[in-house]
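This is the structure I want to talk about, given as structure tokens.
All protein chains of the complex are present and in place, except for one that has been dropped.
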């Protein structure tokens, strides 16, 4: 019984982390049809920014928890938005209209470059910003403990998910974006400034990636290469759920999260490929993912 | 358009490109070769400069090596290494990134030997790289020292090594030592669990450790082993899975950032209050935990390295020089790299060669030798004189008044933790450590 509870709790905690990581990826793909490999780098940038800002805050004698959260939010949003703007304006803008796969390779090149840039800026020594994680304390359920910080990540993820949904479904910009998703040419003809919408979308997607990194920073040790580890995971979640769908990303994250927790608690040997097995299984039965829509074929 | 004409044009271009690329590369090689003057000894140093192993291992190792190389060139090392250079020659290093997997490392190794014309190669943290490069070193007859990789298969696969040396212990010693330490200091422990990175290192470590526990603590029960992916970073689910099994001891061979993350998370979740962690590579976090590991956590340093270094002239000098340059005391990868460079100096100084010693002269000088190092006197007694036999040490982490220290340190001699030459280590453990001298 304890194991069942543990699977449910761990599964949902992991799922909300996965959703945070995948949300930005799916937003960018949905609107711009770009599968952004550099999303992993934005995650890493957010983590590095938050970890070094937190380190500086705690080294200066700070100990307010709410200040720590503000620092995470501000540093992640800043670095995400600025890098997103730079990538979109400086590079992607020159490439629009190219093949979807070529765009993917371009973002792969960005990933390679950012990996080394981060190494030049932050070095290779691991960064630790464990204080908020430790300070939040834990809840005990028999021998099982749940970190309150992890519960907060679940909260953040729900807020971001609902916020994204509201933004896309209930605001003017959201309506414009949906029109672009539906038909780029027609929206352009109707006077939509598609390029500006692309800039906004990319910045938001990039910021979401950086926020995911910033929120994760107090849990992990921030080292070179964390972005690369995350990117395939995010891809798997997004493809399982259906590309470009927020709800899909959420459901995909929950399925993958629960499957992984079940495997770890009962058959730890299978953990390495459970995610890929889930993705392959979903794609066999739903070729475009759970919530993906088949695109009408052009004749 | 005339197809014949097009074809012949691209043909020429293609041939032209292929030849010019080949010629250019050959030309560059020539330049490198001619720049290699006779008054220097060129050594290739291969270590992780990118990826997850670079921060905790690769870069400290490069820094440790760099400090010793500089001191050798200036002649400022303590005795017996106070002569300038190696065999009178200035050391010149070429540093190469170990990232990219064994196939790429084999390629880079060949480039080092044949394009860069190095006189020796020191390096390799990853066991996979060691296993791939080892046979190539023998084939190319190049003096090579593996300074860190821990796989016991290295000298099982290469039966009669001539040019390949390892100046550290293999991973079997880590885990046999860990089991001895537990049996002596925590004889009441009943439930033992583990968490290892899901790759060869983790799997081998857990196998050797559980085999040794069966021999030394037959009462204890192995309750669970978690195998998270390497560089996974967050271990929330694994920690819950361990908690539900209620262990007394948690053995982990995780290293670097993964190990530090696990400790911080397990501590915050209270797991390390419920069970004592035994970290076979924990020493690399000694000055980084900052109180995040509870007092009493058991740490190992893969031998007498880092915080386990004995007091002698060399270790005192090394700790001081490293701290002056990098602000923290050297961790075990730094001391292991330093030891390999010292082994090279020892071999070169005693090769009896005029000018640059040949790989054969270097190998003859190091084979079966005893040399002074930061870890005390190193005895190249295993694998036919090609691998070091050294004691294994474990101790408890204590964090008092903002300073980390090791207490309750116990040392197990080399004859206690390493299988005698030629014996399969797993068989040796299963047979109850025949011939081991543990006093």
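For clarity, chains are labelled A and B in written order, and residue numbers in each chain start from 1.
The definition used in the following text is that contacts are C-beta pairs under 8 Å (C-beta built on N, C-alpha and C of every residue); 3 or more make two chains touch, one makes a residue touch a chain.
Keep this in mind: contacts and distances are computed from a predicted model.
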Match the chain absent from this complex view to the correct UniProt protein name in "Lipoprotein", "Amino acid/amide ABC transporter membrane protein 2, HAAT family", "dihydrouracil dehydrogenase (NAD(+))" or "Cytochrome c". "Amino acid/amide ABC transporter membrane protein 2, HAAT family"
Touching the left-out chain: which of A:134, A:154, A:239 or A:290? A:239
Quick one: say which of B:107, B:323, B:405 or B:421 touches the chain that got left out. B:107
Please identify which residue in B:50, B:63, B:225 or B:276 touches the non-displayed chain. B:50
Across the whole complex, the chain not displayed is touched by subunit B residues 1-2, 4-11, 13-15, 17-19, 21-22, 25-26, 28-29, 49-50, 94-97, 101-103, 106-108, 110-111, 113-116, 127-128, 131-132, 135-136, 139-140, 151, 153, 157, 198-201, 203-204, 207
Please give every residue of subunit A in contact with the chain that is not shown. 35, 91, 94-95, 98, 100-102, 104-106, 108-113, 115-117, 119-120, 228, 232, 235-236, 239, 243, 269, 272-273, 276-277, 279-280, 283-284, 287-289, 297-299
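Operating definition for what follows: only the chains that are shown with their structure count from here on.
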Averaging over Cα atoms per chain, report the distance between subunit A and subunit B in Å. 35
Touching residues on subunit A, where the partner in the complex is subunit B: 2-3, 6, 9-11, 13-14, 17, 115-116, 119, 123-126, 128, 130, 133-134, 138, 140, 143-147, 149-150, 216, 219-221, 223-226, 229, 260-261, 264-265, 268-269, 271-272
Would you mind writing out the residues of subunit B in touch with subunit A in their complex? 49-52, 54-56, 58-59, 198, 224-229, 231-234, 236-238, 240-241, 243-244, 246, 256-258, 260-261, 264-265, 267-271, 274, 288, 290, 292
